[in-house]
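Here the complex is missing one protein chain, while the rest keep their positions.
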Amino acid sequence: MVKVGIVGGTGYTGVELLRLLAQHPLAEVAVITSRSENGLKVEDLYPNLRGHYGDLAFSVPDTALLGSCDVVFFATPHGVAHGLAGELLAAGTRVIDLSADFRLKDADEWARWYGQPHGAPQLLPEAVYGLPEVNREQIRAARLVAAPGCYPTATQLGFLPLLENGLVDDSRLIADCKSGVSGAGRSAKIGSLLTETSESMMAYSVKGHRHLPEIIQGLGYAAGHAVGLTFVPHLTPMIRGIHATLYATLLDASVDLQALYEARYASEPFVDVMPAGSHPQTRSVRGANVCRIAVHRPQGSDQVVVLSVIDNLVKGASGQALQSMNIMFGLDERTGLNNVALMP
Amino acid sequence: MVKVGIVGGTGYTGVELLRLLAQHPLAEVAVITSRSENGLKVEDLYPNLRGHYGDLAFSVPDTALLGSCDVVFFATPHGVAHGLAGELLAAGTRVIDLSADFRLKDADEWARWYGQPHGAPQLLPEAVYGLPEVNREQIRAARLVAAPGCYPTATQLGFLPLLENGLVDDSRLIADCKSGVSGAGRSAKIGSLLTETSESMMAYSVKGHRHLPEIIQGLGYAAGHAVGLTFVPHLTPMIRGIHATLYATLLDASVDLQALYEARYASEPFVDVMPAGSHPQTRSVRGANVCRIAVHRPQGSDQVVVLSVIDNLVKGASGQALQSMNIMFGLDERTGLNNVALMP
Amino acid sequence: MVKVGIVGGTGYTGVELLRLLAQHPLAEVAVITSRSENGLKVEDLYPNLRGHYGDLAFSVPDTALLGSCDVVFFATPHGVAHGLAGELLAAGTRVIDLSADFRLKDADEWARWYGQPHGAPQLLPEAVYGLPEVNREQIRAARLVAAPGCYPTATQLGFLPLLENGLVDDSRLIADCKSGVSGAGRSAKIGSLLTETSESMMAYSVKGHRHLPEIIQGLGYAAGHAVGLTFVPHLTPMIRGIHATLYATLLDASVDLQALYEARYASEPFVDVMPAGSHPQTRSVRGANVCRIAVHRPQGSDQVVVLSVIDNLVKGASGQALQSMNIMFGLDERTGLNNVALMP
Partner (left out) sequence: MVKVGIVGGTGYTGVELLRLLAQHPLAEVAVITSRSENGLKVEDLYPNLRGHYGDLAFSVPDTALLGSCDVVFFATPHGVAHGLAGELLAAGTRVIDLSADFRLKDADEWARWYGQPHGAPQLLPEAVYGLPEVNREQIRAARLVAAPGCYPTATQLGFLPLLENGLVDDSRLIADCKSGVSGAGRSAKIGSLLTETSESMMAYSVKGHRHLPEIIQGLGYAAGHAVGLTFVPHLTPMIRGIHATLYATLLDASVDLQALYEARYASEPFVDVMPAGSHPQTRSVRGANVCRIAVHRPQGSDQVVVLSVIDNLVKGASGQALQSMNIMFGLDERTGLNNVALMP
């Protein structure tokens, strides 16, 4: 059994880890921390967990206790993992960080986007970006994994086959992304009220969203050089789900895109290339650790349109983090992640 | 392995059976029928199933094929099971009917509410009402199980402890029930469009809903005599979930209701009596085979208010039907039904 | 032109006053206050107002400025109107309070429910409860009007014809009420996030909601004596709307309820008694100052079920307050309130 610790378990990625781990046969949660909810049983905060976790309760972060775990997940705001990861690694505990702390390789870039100095630049060289479809082997050996953001997961998985093969003008990529409100987290903000977000659609952060440098970094690796990207996120009136609509101009219009995508992801357990002409719905992945992709060339032009959907809390966060855990501990990658999406 | 057939698999209770059975380690779907979708792969109708059912496709109902199954579920409109159940039973196949065909013990009453003669009155004596919390032993031996309706499940589980112990005036019970739109099924009706049901609340069928006689029958069994019930269903702007708010007048105000409910359901794996003062949310059971109940006496009066929530497609339909299957085939009742509700 | 001031205009009842007053031909907003948003143009907080209010901006409350208005609306949390109303009345300005400050006639009762002493008990004798269907003449002459709460409006209008005529057992009334999330106001609370409230239904405050004493007070006036009421509010996954489902036992089953209701409200411009057998939808009053009512006797029993729907922000708050203003200033009661509900 993999002994699991979770730091910052009261947010949505925290409870989603608990939901998925409750069904994981080879891992168990030993400790879960929250300063604000210290002493509260997890099932009293999240009644969906009633009957699954007995008396497990939130506790204040205790490095010794966390250090006794095989792996610790950080489901925290940015900056927290910077402070604790080093000590845990020194104790021999592996770390999977769901926050943005170790996603960007450039500490200065991180500081620019997050408005504070990077707190653990010395750990960046060994941090592995936890996108198994790109870095599976590095994840296997990693001590420190940076789980990708939700928009970056949907966008990279959608663009990868094109960029890895140099098939498009990668100086003018466009990612028009739509996210459910859970992407804004479980925090008391007027802008996330049902009364403010339901029955409405809006773009936000057009000027620059923190996921932009992460996406550009990942696409740049795939392309082998820097790429140009316009990224516009939208707040969509639903709880879960990301729909990335990706646009690029083909350099060679003769390529068989459907075959390309199917080949690229043929052996990936959690990327589903749908039949030609499909329009994936975000609900088809609700609660499941899957990215479904469809690739189009409208009117046979040289414009490619890729549709890529995930559940932002699963393949875009907690599920993908568990996928990395499975890889790190030599388990079947699919363990505990094979549930069917909830539809309707 | 229990070999399963499903008749009428294109509706929401059908796809929900498929979702749950995909995760059931001791059952497998051998055949699924649909006249309208004959030949279509199930994953082409329900993309959430992609990767879970291979080439399983809908076929036209074939009695020989269905008769080779250990059990056949009917996820059909009323009237269909009447026509086929007898032949399957004769072939040694057990039947679990999710429709209303065998729920009412009185064939004439059935005919009045459904506007057509009962098609198989000779099977009524052996049909077992599939509410495990009441009829577990009869279900174990049953050949033919009538899975309860969604409103009846939430309402009966909420009222049972009061009625079984003669604690309330059962001539004036009130059940104010709120259901998500999936209760109306997957059929093309203007009244179920998002544009007609979202952002609105309405009562319906106040004059008389078909679940009324089923509830009255079940409550009458519990009370040992006929009861009086006012039942008002409401259409609620959400996909899944039933919230039953139940009202009754206590005959003896000294009873400890919390203790009563906890004792009644202490050994029930799928009924969760919440702590005193709780307000269960339907989302706390979304996708899970659980009924959560809280019992209140506002301002210490002699009025008892019971809050009872289920997912209408799980504990209110397909999950409860699988629970019966587990019981019928000697499996652990919880097999395949232990997933955690999706929250948020 | 009626010169209008609004105290506390950033909340939902505030913006709703602005929306309705923008279309009122005989009133104009002279001043609107907010300490937190001092200096902000109203259209910058609420872009739906762009083009309707020019440079009107929030200012800090200034008694002299407010006192120069003909009427001041309080769209504030409880307690604020207590402190300011007296001074404004002394200046000759009439006051319409949308908060709870002057709804209860008993200052001690108010103190019990709101957990603080009543701040202006000396004003209670002259405060008029602003339900025009009951107190139209008193409103006409009033200097201080307490606009009713949302639940109390829907519940009282639904029960009044029964209680005024002594037709039901008024010791055991039940009001099962469902409200949209806007009833919780525009404040940053986790419990009001879309992620927490969408796709779910729950009861709340079953132990005792602050609207309970207000409803009991109003129903008691109608009955001529104290009544007994069980009131269970529910949070419904929609923005606007209240659906009150009311239950009572008839003392005389021979009464023609449809005729009774139609006669009671025949001359009321904003109460619509729907045809027998109707099921009003909350969306049929979305944005409109209307209460639609249908009255039922299921299965011809002695149980009466009344369905009463309003938009909680219009007939349940700002619209009704404007209706009182029209009456107080001798205008046609319908002025500015005749817009059609938004459907779909």
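When the chains are written out, they are named A, B and C in that same order, and each has its own residue count from 1.
Everything that follows uses one rule, which is that contacts are C-beta pairs under 8 Å (C-beta built on N, C-alpha and C of every residue); 3 or more make two chains touch, one makes a residue touch a chain.
These numbers were taken from a predicted model, which means no experiment stands behind them.
Although it is not drawn, the missing chain touches A, B, C when the whole complex is taken into account.
Here the missing chain is touched by one residue of A:78, A:94, A:243 or A:264, and it is A:243. Within the set A:60, A:201, A:226 or A:251, the residue that contacts the chain not displayed is A:201. Of C:94, C:118 or C:240, it is C:240 that touches the chain left out of the display. On the side of subunit C, the interface with the absent chain consists of residues 12, 15, 18-19, 22-23, 46-52, 182, 186, 198-199, 239-240, 272, 274, 278, 280-281, 283-288, 290, 292, 313, 338-344, using the contact rule stated above.
Looking at subunit B, the residues touching the absent chain are 12, 181-182, 184, 186-190, 192-199, 237-239. Interface residues of subunit A with the unshown chain, by the touch rule above, are 172, 174, 176, 178, 195-196, 198-204, 206-208, 228, 230-232, 234, 236-241, 243, 245, 247, 249, 277, 279-284, 286, 296, 298-299, 301, 303, 305, 307, 309, 344.
Methods note: only the chains that are shown with their structure count from here on.
Same-residue interface: subunit A and subunit C share over half of the residue numbers found at their contact. If each chain is reduced to the centroid of its CA atoms, subunit A and subunit B end up 36 Å from each other. The mean-CA centres of subunit B and subunit C are about 39 angstrom from one another, to the nearest whole unit.
If you average the CA atoms of subunit A and of subunit C, the two centres end up 45 Å from each other.
Among all residues of subunit C, those that touch two or more other chains are 195-196, 198-199, 237-239.
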